[in-house]
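Only a single protein chain was left out; the remaining protein chains are all shown in position.
Order of writing sets the labels: A and B. Residues in every chain begin at 1.
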Amino acid sequence: MTDSPYILQAKNLTKIYGENVIFKDISLDVKKGETIVIIGPSGTGKSTLLRCLNLLTPVNSGQIFLEGEEITAHGVDHDQVRQKIGMVFQNFLLFNHLTALGNVMIGLTKVKKMPTEKAKQKALHELERVGLADRAHHYPAQLSGGQQQRVAIARALAMDPLVMLFDEPTSALDPELIGEVLGVMEQLAHEHMTMLVVTHEMGFAREVADRIIFMEKGRIVEQGSPEELFEHPQHARTREFLGKISELYGKKEKK
Amino acid sequence: MKKITWLISLIVLVSLLLTACGGGAQSHLEKIKQAGVIKVGTSADYPPFEYVDENGNKAGFDIELMEEIAKRMGVKVEWVDMPFDSLIAGVQEGKIDCSISAFNYTEERDKVVDFSEAYYTAEDAFLVAETFTGSITKPEDVAQYKVGVQSGTTQDDWLTNVLQIPEQNLSRYDRADQAALDLKSGRIDVMMADAIPAKALAQKIGGLKIVYTGVLSSGPMNIVLPDGDTELAQAINDILKQLQQEGFIDQLAQKYFTE
Partner (left out) sequence: MINQFFAYILQGTSVTVAVTLVALPLGLILGLLFALIYNYGGFWVSRFAAVYSLVMRGVPPIALLFILYFLLSGQMVNLSPFWAGSISLGIISSAYQMEILRGALQAVGEGQMIAARAIGMTRLQAIRYIIIPQAIRLAIPPWSNEASIVLKDSSLVYAIGVPEILRRAQQLSATTQQPFLAFGAAALIYFVLVFLVNRGLDLLAEKTKLPASMA
């Protein structure tokens, strides 16, 4: 590809739903291997931003570049682009009629047209990566929430994405199941997977993130290393938010 | 725009081709003779004119008559069994070559199909339960009772248009035997039908009697032919005349109508 230092780049993205400005003028550079955590109050457009980045939702203006190539340009095949950007959803969204193995395989066989046997090997490998090889033949309904989310991660990983987007991956989970999912994500970060994570898990953010972005009301208020943000926040709003969130999630963070 | 033009030309072309193939110089009669088969529609639920016998074969006065006509035309009959109401449409749209099903001439029908010469003249009958206490001495008397009739028949037409029975007093049935069963059970007081099948019904079902017979609604029975098909009409009329003269039809009537 091109020699852009960034895997993913967003320039001046704006998203408007009717009268509502979801976010405005957002610019973002994601380097290869970087783990970025986006935090901020609910309803500030973090999830919509992720959906816009992999073209599930169109932006009203602005440009997005993947490996230096503009994917918001006219005539770009969105389906091709999405293969290269993995996405993990808050409510897992596993395919209910397929086993864990089937969920991971289907993108390989149908989208990448990989031969079944090869796809199966790869899918099993991905399930192993998330520690679920022994659940390969279970259907989503037979798996716990944490297991489902790990299968969803394996499903996205199987496509060998350049970057992974996580949209509040642990918000729908019972507290005791959150750890196993965060564990998998932490491991991915160590393997230098490029990741963009929207979450309220401050412990994860502090330990794993290379950079933290604080978003509010559709704008990036502040960004920096965990240390900068947690220890020396520049803006009053950031301080306020971090204060509230640690009150809410404080107990969990200690673990 | 271009696509539409293209589509229209295609449709025109196809219909031209179809017309070209379909519109041969052969007449209807020639086609029947060449095929060796005449497709005849009938509603085989009207004994003794047309019905299905114990072996599942078509039988009856009309059936045997038509088989004989076809034999003399040098063709075989391919029977097409349809409900009575569909037969006229069948002839009209050329789905069947002709139809024999105890049809009577009516002006309405004559507008859309043609009729052969009469092959038999039917009388109408009023049928009542044996327990019937009313009195019917002339046809008009039925107007005061609840009357049943097979829908779409000439009797239906006569009751509706000539006698003008109020709708609430007239029950129309798909088949004559349904009316007869309702008559027996007392749901209707009188039933009007062709005299011959009425007699047969009265005998089979029991507890019914005929109180009046006469030519009211129908009169002569004719074979229904396609509109304007004079050639086929001529061929069939000629054979009917022969059969009349030879006494074939009288013998047939003897066989089916006197029991």
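Here is the rule we use: a contact is a pair of C-beta atoms (placed from the backbone, for glycine too) under 8 Å apart; a residue touches a chain by one contact, two chains touch by 3 or more.
Everything numeric in this text was worked out from a predicted model, so none of it was measured.
Although it is left out of the displayed model, the omitted chain contacts the following shown chains in the full complex: A, B. Checked against the full complex, the one of A:Asn54, A:Gln149, A:Thr194 or A:Thr238 touching the unshown chain is A:Asn54. Only one residue in the set A:Gly107, A:Gly146 or A:Gly218 touches the chain that does not appear here, and it is A:Gly107.
Residue B:Glu54 is the one among B:Glu54, B:Glu107 or B:Glu167 that touches the chain not shown.
Remark: the residues of subunit A touching the chain excluded from display are 54, 56, 79-84, 86-87, 89, 91, 93-97, 106-107, 110-111, 139, 141-144, 152, 155-156, 159. Subunit B residues in contact with the hidden partner, per the touch definition given at the top, are 14-15, 18, 41, 44-47, 51-56, 80-83, 85-86, 89-90, 92-96, 174-178, 180-181, 201, 204-205.
Rule of thumb we're sticking to: only the chains that are shown with their structure count from here on.
Separating the centre of subunit A from that of subunit B, both taken as means of CA atoms, is a distance of 78 Å.
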